[in-house]
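One protein chain is absent from this view; the other protein chains keep their places.
Going by the order they are written in, the chains are A and B; count residues from 1 in each one.
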Amino acid sequence: MKKRILLIAVLLLGLLPLTACQSSGNHGESITIVGSTALQPLVEAAGEQYGSEHFGKFINVQGGGSGTGLSQIQEGAVAIGNSDVYAEEKSGINEKKLVDHRVAVVGITPVINKQVKVKNLSFAQLKAIFTGQVTNWREVGGPNLPIVIVNRSQGSGTRVTFEKWVLRGAPAKQAQEQESTGMVRQIVATTPGAISYMAFSYVDKTIATVNVAGVAPTVKNVTTNRWQIWSYEHMYTKGQPKGLTKDFIAYIFSNKIQEKMLPKLGYIPVSRMQIQRDLNGKVTPVN
Amino acid sequence: MKVKRQDKVATVILYLIAGTIILVLASLLAFILIQGLPHVTWHFLTTPARSFEAGGGIGIQLFNSFYLLVLAMVISVPLSLGAGIYLSEYAKKNWLTSLIRTAIEILSSLPSVVVGLFGFLIFVIQFKFGFSILSGALVLTVFNLPLLTRNVEESLASISSMQREAGLALGLSRWETVTRIIVPEALPGITTGMILGAGRVFGEAAALIYTAGQSAPALDFTNWNPFYIASPLNPLRPAETLAVHIWKINSEGIMPDAVAVSAGASAVLIIAVLVFNLSARWFGQHLYQKMTGSGKKGA
């Protein structure tokens, strides 16, 4: 029995040096990136590719949401914090210490269940739907079907962007919320009369998109700002990036990622944007 | 004969209830297995996952699940043994013991989300372990300890006091009596509880999302030095487990064959739990015979 106690003690003690040894020694280099689930697929894919090209360097990418990304980078607990929204838009963040890297653009489109044969909605109609003034598709030129709103969870970047450009400050109707775009898509596809919104890249054959004020949700319309519901994807660092962090951000901005990988995953390279938009929504042409 | 008829009716109803339950549970199992088993191939079990292409496997997640389980059990088994022995053999019956028991029971009924968030704050941020296997294992320990402790305590308490008296009468100390007589006698119960606990840990997702993380970086299966960053044994790398993987691919919805992969992964999880259950029985019996020196028929 003594032996067993000894064994247990050894095992427990054995765990301690493991924790101490992580930072020392040349056993490879790694950084951790946390945050936005919308940006996660891109960073994950880029990180994998970076790791395979640079031996011994590892990029760990975690989701957790934009809020987690911003608070973790503020604490300095991670190398990069991903966010769908400007740091200024979140309360409790001191944006002065953070450096913004806008790595991509994401267009967001309203999506509806296929049975609702509505092709076009005006901004006013969209707003009326999501604030609860309109509750039947009949009122906006569709079939006689009650409208079922599916929201993303409060504070999610997609929802913040959508509400910023569609509701413009009006309070949204309380409706069911889903944590992730995958669930939203599944629910919209199977629930008659459902409406929601998601990034272009998630749209597939099971659901239908809607034109807003006569403009179709296409990449081209986003680059000219004719399609207004879009947002930058941000990678925040605390202070100017150094070392592996700097290399990796440079890698994200390289042609290999921007021109080849982004379009394949449904993001829009910042370089294609003919305009730029600041925090307050002011649009200026790119010279 | 009203009473006789009542008896018959009651019996029939009980048969119906038992039948319904078996039907519900069996169809649940059948549903998971029938949906999932066709996808389970050697290739599926060994290749790494692909996030946005079809044809990925669950190799790394499967390894992570087992490694995390082993680490969590290595930490929680000795602790729960010690705590269980103390509670059943040493603790006096007073308010303090009663308080401790309450504390353990609260811990056991704590929602796993709360435990996970606690682990995120303490292990990931405060102790700076990051999203890692170590954080995950510690959270699973917190999650698992109360159940294991109670199991140990109950198994020990079920041993008749004659055994203890016999040990003490032979001049053994209480500690020796417990470790040499009572624990071996209670071992089948203890192992069964441990392995069932392992099954629960294996399928836990909510507590791990914010601690062990949701990414499974590529592993270098040729380098087993636990300090190397891509080594499968490194306890400080992030590790997505099978259950977390199912949750993640379903909620993300970017993997084209997410439905097939999650069905396959669910089937694998259930088979693993089944194996845990069967081995719990076999192992308990086997150990009992070995430790107590009783013959084949001892039980």
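We take it that a residue touches a chain if its C-beta (ideal position, glycine included) is under 8 Å from a C-beta of that chain, and two chains touch if they have at least 3 such contacts.
The rule is simple: contacts and distances are computed from a predicted model.
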**Protein name, per the UniProt record, of whichever chain is missing from view ("PA2779 family protein", "Sarcosine oxidase subunit gamma", "Phosphate transport system permease protein" or "Fe-S cluster assembly protein SufB")** = "Phosphate transport system permease protein"
**Item:** Of A:Ser52, A:Asn144, A:Gln174 or A:Gln240, the one touching the omitted chain in the full complex
**Value:** A:Gln174
**Complete:** Contact with the hidden chain, among B:Val74, B:Ala206 or B:Leu287, goes to B:Ala206
**Request:** Check each of B:Ala103, B:Ala166 or B:Ala218 against the chain that is not shown and name the one that touches it.
**Result:** B:Ala103
**Prompt:** Which one touches the absent chain: A:Ile80, A:Val166 or A:Met183?
**Reply:** A:Met183
**Prompt:** Thinking of the whole complex, not just what is shown, which of A:Gly65, A:Gly142, A:Pro217 or A:Pro241 touches the missing chain?
**Reply:** A:Gly65
**Fill in**
Where chain A meets the left-out chain, the residues are 2, 5, 37, 63-68, 70-71, 74-75, 90-93, 148, 153-157, 171, 174-179, 183, 186-187, 190-191, 194
**Complete:** Hidden partner sits against chain B at residues 3-4, 6-7, 10-11, 13-15, 17-18, 20-22, 24-26, 28-29, 31-32, 78-83, 85-87, 89-91, 100, 102-107, 109-115, 117-118, 121-122, 142, 145-146, 149, 172-176, 178-179, 196, 199-200, 202-206, 210, 243, 246-247, 250, 262, 266, 269-270, 273-274, 276-277
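In this section, only the chains that are shown with their structure count from here on.
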**Item:** Between chain A and chain B, centroid-to-centroid distance (C-alpha), Å
**Value:** 34
**Item:** Residues of chain A touching chain B in the complex
**Value:** 1, 8, 11-12, 15, 18-19, 21-22, 25, 27-30, 32, 34, 37, 40-41, 44-45, 48, 51-52, 56, 58, 60-64, 75, 77, 179-183, 185-186, 201-202, 265
**Complete:** Seen from chain B, its contact residues with chain A in the complex are 51-52, 74-75, 78, 124-125, 128-131, 134, 176, 179-180, 210, 213-215, 217-218, 225-230, 235-238, 248-254, 258
